[in-house]
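All protein chains but one are shown in place.
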Amino acid sequence: MISRRKLLSSGAAITGAGLLSSSWAGSVLAQGINNAATDDVELLHQLSLFLTERDALDPSLTLRVLARCTEADPLFPEKVRGLWGSIRQHGLSRVSMLSASPVYQHPQYKDTVQKIVRAWYLGYTGTPVSMRAVDDTRLVTFTGALAYTPTLDATVIPTYSRGHTNYWVDPPSTVAND
Amino acid sequence: MNPYLCALRPLVALCSLFASLSVWAVEDTAALIKQGEYVARAADCGACHRTVEKDGPALAGGYAIDSPMGKIIASNITPSKTHGIGDYTEQQLADSLRKGVNAKGQQLYPAMPYTSYQGMSDEDIHALYVYLQQGVKPVDAAVAPTRLAFPFNIRPLMFGWNLLFLDNQGFVAKKPDDAQLTRGQYLVDSLAHCGACHTPRNALMAEDSERYLSGAALGGWIAPNITPDKATGLGGWSNDEVVAFLKNGHVTNKAQAAGGMAEAVENSLRFLTDDDLYAMAGYLKTVPAIATGNHVASTPRVVTPIDMTTLETGQLDQATLAYASETDGARLYNSACASCHGRDGQGTGDGFYPSLSQNSALTGLHPNNLVMAIIEGVERKGADLQVSMPALGGDLNDQQVAAIANYSLQRFGNPLLSVDQQTVASLRRGGDAPLLVVAMPYVIWGGGGLLLCLIAWGLVVRSQRKREREILAKRMALNRRFHSR
Partner (left out) sequence: MSQVFDADVIVVGSGALGSNAAFELAKQGKSVIILEAGESIPRWKIVENFRNSSNKSNYNSPYPNEPWARHSYDEQYIENIGSFEFRPGMLKLVGGTTWHWAAACWRYLPNDMKLNTLYGVGRDWPMEYSELEPYYARAEVALGVCGSDTQDQSGHDGEAFPPRSTPYPMPPEGDTYLFQRLRARLAPAGYVFLHEPNGRATTPYDDRPACSGNNNCMPVCPIGAMYSGDVHARHAQQAGARLLTDATAYKLEKGEGGKIVAVHYRSSKGDNVRLTAKYFVVAANGLETPKLLLISEVANSSDQVGRNLMDHTGQGLQFLADEPVWPGRGAVQQGGIFNRRDGAFRKERASVKHAFANNVPNMAVANRLIEQGIFGKELDERIRHDSARWVDVSTVYETLPLASNTIRPSTTRTDALGIPMMVINYEVGDYVKAAKPGVDADYADFVKVMGGTVVEDNTGWQNRDHLMGTVIMGTDAKDSVVNHECRTFDHPNLFLATTGVIPASGTINPTLTGVALSIRVADIIAREV
């Protein structure tokens, strides 16, 4: 079982010393998640699977989302529990039912949903501020950001290559059905 | 032979001379120039006889070829009467090519690969002569003189080396009945002088015929084994693949030409006809297979993609954004290499950026070419496309290059290989003169010349010592005689 305190310190490890021993967070704590059914991490992981409608997500990223969000809002784990409880209470079996449900009308739950889904899809937590050196955004992942997944066969994750010079004169092969 | 015919021979010869002269009179100069240009391409004259500037006039020389003895300046071989070879007779050109002696009777340095060109046919030399005299624009510009330090500035020294290593029996076909094979042998041995790089040298730094085309190290790079050995040579290559490689400089999921080979493709091989390239490929299949090590199986490795979450950890403080001395191979690979070769090292689907797991630079027996490609990059114009991999040597120190190479070898390539910082430093020094490759015959000669000097000196010393010993022996004998008295 992983306590929140332990998690927070591990979050620090991910962001700080994590540069040097970053694999530690992924392996040891991911293992921890499996043994922590009632824990915040497991809860967030289950909730994330529900919200993203996926069978699997990188557990080390779950940990990171939790660490980053809790860092910004110490009540985040409680809000996650509340949200998960409310989703169960209203018997939402699929995420497609969420935004029309009473759960989503609750500002705190809506905000929590937004935070979690953004973290997974956009790869960061916090709110970007343009033209400033400092804001409260924190990186979760770059290449793992789910927003890139739907177009991996057609475009690129920026900075990475797709093919030869001028490959772009042709549309993706799927264009007729896109 | 019929004595009657024998008597006629001079006459026949005379007639055929007249006949050929008259043919020459009407011979198609344009076609000859074209043929000569092709010979010049195949022999890669332009590789050395270029200008210092990249886009200077053709064959005007001036380019400095680095050698351990100093810089050898490529001569102007345009038909300039004042500064080129405009006054050369065809015989003088032939002597330069085959004997390494210029029109002034000076010994050439074997940066000029005359040990290979000695096999050139009269027809090719004639065509080349016509091309050089009539097909090239004369450039009346002097090149700097070659100034080598003693003893290398003594050109006649080459006379001795030539006695030892210049095989002047001309081209001898191994299988004269097989025209295609003979053509291939002629191209590989005489014109394209493949052995200059691919054949290892013996103790006196001449090409070691016992190890013909079995691969050699030069200027930091490895010119690989191109004998048909299955595991360590071209045994696994089809003729189509060899031809594609010579023409384009790459075969997807196999190998890319870099360093000196990229230049050979760009300046010479991509211009050759398919017939000639197939002849070369066919000939290479027939040379003795030489195994040069225990190669690991060439089946592509299963590459496990790295967990990017361990690398995408977020920025730290501002000072770290400028800190560029990290030495973690995974991190460096992903920052410096993965943009093109991919996080999984598989390059792009179209092969434009090559896979690193199916790539001779990483799966061979030496890490040299991987290290050199990282340091010097790859610049190559093949028949199909022009490619450029940026040289990262300026942005990465030796330790970082080693870290990237080792990460790549472990994850994508031959995991039995590794390279340390010192090796990278040494390869980098070897690569300081990126065109050393073209100077290789000379480098080798230099080594040989040095050896000869040493041997000569040794012989002198030895004979002196021998005389001293003899004198001593005589003295002792005399003494004994005196004492015995």
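Each chain gets a letter, A and B, in the order it is written, and its residues are counted from 1.
Everything below uses one rule, namely that a contact is a pair of C-beta atoms (placed from the backbone, for glycine too) under 8 Å apart; a residue touches a chain by one contact, two chains touch by 3 or more.
Everything quoted here is computed from the prediction, not taken from an experiment.
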Contacting the left-out chain in the complete assembly, out of B:Asp208, B:Glu379 or B:Asp420:
B:Glu379
Hidden-chain contact residue, picked from the options B:Ala31, B:Val172, B:Ala324 or B:Leu416:
B:Ala324
Interface residues of subunit A (partner: the chain not displayed)
51-53, 94-96, 98-99, 104, 113-114, 117-118, 121-122, 124-126, 128-135, 137-139, 142-143, 145-151, 154-172, 175, 178
By the contact definition given up top, give the residues of subunit B that touch the hidden chain.
311-315, 318-319, 321-324, 331-332, 334-336, 339-340, 348, 352-353, 377, 379, 386-392, 394-396
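Heads up, the rule we're going with is that only the chains that are shown with their structure count from here on.
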Measure off the straight-line distance from the CA centroid of subunit A to the CA centroid of subunit B, and report it in whole Å.
55
Taking the touch rule as given, give the residues of subunit A at its contact with subunit B in the complex, in rising order.
14-16, 18-19, 22-23, 26, 58, 60-61, 64, 138-139, 141-144, 159-165, 167
List of subunit B residues in touch with subunit A within their complex:
307-316, 338-340, 342-343, 348-350, 352-353, 385
